[in-house]
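Submitted below is the structure of interest, expressed as structure tokens.
What you see is part of a larger complex, with each chain still in position.
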Amino acid sequence: MPSLDRHDNVFVLDLGDGENRFHPDWIGAVGAALDEVEKAEGPRALVTAATGKFYSNGLDLEWLFAHADAYHDYVVSVHELFARLLSLPVVTVAALQGHTFAAGAMFSLAHDFRVMRADRGYWCLPEADIDIPFTPGMAALIQSRLTPRTAHEAMVTARRYGGADAAAAGIVDRAVPEEAVPSTALDIARAQSAKAGATLGTIKARMYAPALTTLRDTTNPLG
Amino acid sequence: MPSLDRHDNVFVLDLGDGENRFHPDWIGAVGAALDEVEKAEGPRALVTAATGKFYSNGLDLEWLFAHADAYHDYVVSVHELFARLLSLPVVTVAALQGHTFAAGAMFSLAHDFRVMRADRGYWCLPEADIDIPFTPGMAALIQSRLTPRTAHEAMVTARRYGGADAAAAGIVDRAVPEEAVPSTALDIARAQSAKAGATLGTIKARMYAPALTTLRDTTNPLG
């Protein structure tokens, strides 16, 4: 389960050491961690990280198949997680040490910055291949952070981007050797920790107002 | 006149060997071809191509001058052609072997991918020079596919982009030698043919919902 730690001004949220899929309990734990980071005072920033082969593999399809009647509420909760992270009043950095797929890739895009391992692991939106269309909220999130061309290629072709390709396409900000992923993410977070506060939250909320509105439309989240 | 052929999983729509302007009959023939591609089943993709000096030179201004009272309906039909192609539930690739101008350039942008001849031929939106403003639908289409900077330069300065410049600006995905244009387009189409289907159509329709709404606004298509 996700757990939150603090190193001076930088909170580090460990997403887990498995596939780190979005089980309702996982979503709840991440949400509680965001509460804690948001409520803290003074200079602070947030790094999300994981251990093992995956950063996150996205929606918990196994749980979903067993709880089909909860689909609507589940998607609403995933959208709300994306919206909160996208407008969090602290700078956020995703440290992508492993595979970052589907809703896990969208979760990474809701951060301010992304650092990816250069030599192994993929960032991928496989929805076109696994026959699950993006919800309008997911599409709005992805398209609000990527160029039209990169969003199109990623969403239509389900391309698996290695670190260097993801950096070239502007999906991630840095592609670095495995051992440098955590320190690079921490450095970026530390350098921006003084910006935490209401102004930063307002800046992000206004920048992404259209995507946030779509993500928080609970009447028809599935489109 | 446009004619449709099939090579295994790839449909090839030949737009013609002249200027391939958008005469109403040409629009009708392209629309019928899109119908056939859309209705076909199984893995499939679409390449559009042409022969001679032009891929397409855009609106049929000669026909328009002779049918000025049909301007509204004509623009509605061009917008609908762009909208259909932009949301077609198969992957589409434009093989730009020659000049691609004005509405022909917009038609190319409604494809998923563009391959352009590197050594000769231009991609150009000459509207600012020939005193025909983009309709709101045309502007929405162009801006949905290009970075703000490229859209601005292309739309405001009417710059003629050769293949290498078009690739550098992100207008086309590949600029290749003349003889490699068809094969490169076919390769891209073939590699994506398994994605054809309703999910792909939904993904594209959601990605481009704002542009599609503007393109399909028939009450005031001219702005």
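Should a chain be cited, it is by its letter among A and B, assigned in written order, with residues numbered from 1 in that chain.
Simple rule for what comes next: a contact is a pair of C-beta atoms (placed from the backbone, for glycine too) under 8 Å apart; a residue touches a chain by one contact, two chains touch by 3 or more.
This is a predicted model, so every value here is computed, not measured.
The full homomeric assembly consists of 3 copies of the same chain, 2 of which are present in the displayed coordinates.
The criterion applied here is as follows: only the chains that are shown with their structure count from here on.
Mean C-alpha positions place subunit A and subunit B at a centre distance of 34 Å. Of all residues in subunit B, those touching subunit A in their complex are 91, 112, 144-147, 170, 173, 192, 195, 197, 199-200, 202-204, 206-207, 209. Within the complex, the subunit A residues that touch subunit B are 127-129, 131-136, 139, 143, 147-149, 151-152, 155-158, 223.
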